[in-house]
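Up next, chain A:
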Amino acid sequence: MLLILMLIIPLGGAVVISMLDRAPNLRETATLLTAVILFLLNIVLAVDVFDGARPTFEIAGFIPGAPIMLGAEPLGVIFGLIASGLWIVTSVYSIGYMRGKNEANQTRFYTFFSVALACTMGVAYAGNLISLFIFYEALSLSTYPLVTHHNNEAARQGGRTYLGVLLGTSIGLFLFGVLWVWHEAGSVAFVPDGVFGSDANLSLIVPMLALFVFGIGKAGVMPFHRWLPAAMVAPTPVSALLHAVAVVKAGVFSVLKVTTYTFGIDLLAVTPGTDFFLWVAAATILIASIIALRQDNLKRRLAYSTVSQLSYIVLAAMLANSAGIVGGALHIASHAFGKITLFFCAGAIYVAANKTTVSQLKGIGRVMPWTMTFFAIGAISIIGLPPTAGFVSKWYILQGVIDAGQPAIAGVLIISTLLSAAYLMPIVYAAFFQVPEVSGAPSHGEAPLPILIALGASVALTFAMFVFAESALKAAAQITGGI
Partner candidate 1 sequence: MEVHGHFNYWIVVVLMMIGFYALIARGNLIKKIVGLNIFQASVFLLFISFGKVSGGSAPIIAEGIQAYSNPLPHVLILTAIVVGVATTALGLALVVRINEAYGTIEENEIAQMDSET
Partner candidate 2 sequence: MISQIPALQVVIPLIGAPLCIILRRGALPWLVALLVSWVALAMAATLLSQVADGTVISYAIGGWLAPLGIEYRVDVLNALMVLLVAGTSSIVLPFAYKSVAKEIPEDRHYLFYSGFLLMLTGLLGMAITGDAFNVFVFIEISSLSSYAMIAMGRDRRALSAAFTYLVMGTVGATFFLIGVGLIYAVTGTLNMADLAERLPPIHESRTVLAAFAFISVGILLKLALFPLHLWLPNAYTYAPSVVTAFLAATATKVALYLLLRFGYTVFGADFVFNIVPSSEVLLALALAGVVVASTVAIFQNDVKRLLAYSSVAQVGYIVLGISYANVTGLTASIVHIFNHAATKGALFLVMGCIAYAAGACRLESFAGLGKRMPLTMAAFVIGGLSLIGVPLTAGFVSKWYLVLGALEKGWWPVAVVILASSLLAAVYVWRVVEIAYFRDPPTDGPVLSDPPLALLAPTWILTGACVYFGIETSLSVGFSEQAARFLMGGS
């Protein structure tokens, strides 16, 4: 019952929001209220699930043997908590941003945002592979109007790439993979040891896994990462929540879920050839970091950073050991907190100072000290230094790499940490220690208050996850051990 509410609440919220076009204050109250209720529901569910409950709910019969159903387990709960929790923060931020920029079509924006959250919840609590695919696809489509919010030529082009890559990979590869699993194993259920059983034909596993790793385009594994920079034409709240949290995390979450519950990590550990995926992920991490170094547009630089960080999680999943899976799950959380902070800052700079490129940011720390301090903390978390969340998750991924006996991959991770410092730290340095090129009194001040509140909240989460690392770890450990 609780599970179906996860879909009904945001969808119902979307209906209410769409009817409140004339009353912006009420509309935004409705958004916030929906977000808070959804988050509370997630907490209630999380308490149950960590106590060992595994509720399921069948929505429709669909294809015989493969119903559309919801089911909760620790990994999904972690993702659900992150997405719904950050939705509250983002809602506060959106109100400041959308009003500050005086955007058009705000009702459509809030409506589809709510629908997109419903789809994200669907992904988080999908009860089997086919349901996962369905909600995944629905998420692509429901975010299309958000990406193309500005309704201009750039939005049309960006939207085309966005939908083209995501639909192309999901229909062409992901769906094919789902069908293949259904054909081989006769089941699309999510079970802890995978559906294949002990007599699986190992030679089929690698091509099948390839269909998922590349077919889940939202995970941004190269060469299917192009949609993410393209989606940066969207307003910043969209980039923040969807392209740092909900959509991309739905991608890596799906990869984690498929490796754990469809293939099973024990099966992958004995399958020859899975190292290939480690190297693909490692290559994506490095190449995307190098591309990020060369981007002058702040949002694009962050987008490539996201591509790189996502592959950490894919890599963690492909390690096929429990430290890796736990590290991957933790990285979903830590990257979410860190990256949303950075995107919020980028948006704050755009709202307050109307600046979009890195080279314009010299000395901006003097005018917007709060924003840039938050930016620095977010950057530290992405790089992976204590005392932030990023350190915790990278620590576990590294441990997984060592458990798997892959020293070369460990080297890649260290290099990429240096690279991420190289593309993020100069921004902080320029903001605080360089002198603005245009002298005279600054034409703008600090970002609007709702934006700063949202930033404060996301930064607090970054620290909290470091401080309460133990409980986060316990939660994540249930994915592999507590079932």
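On how the list was made: all candidates are chains of the complex that A comes from, given by their letters.
Assume a contact is a pair of C-beta atoms (placed from the backbone, for glycine too) under 8 Å apart; a residue touches a chain by one contact, two chains touch by 3 or more; residues count from 1.
Treat the numbers as computed from the prediction; the structure is a model and nothing was measured.
Within this complex, chain A is touched by candidate 2 out of 1 or 2. Interface residues of chain A facing candidate 2 in the complex, by the touch rule stated above, are 59-64, 68, 133-134, 137-138, 141, 148, 151, 155-156, 160, 163-164, 167-168, 171-172, 175-176, 179-180, 182-183.
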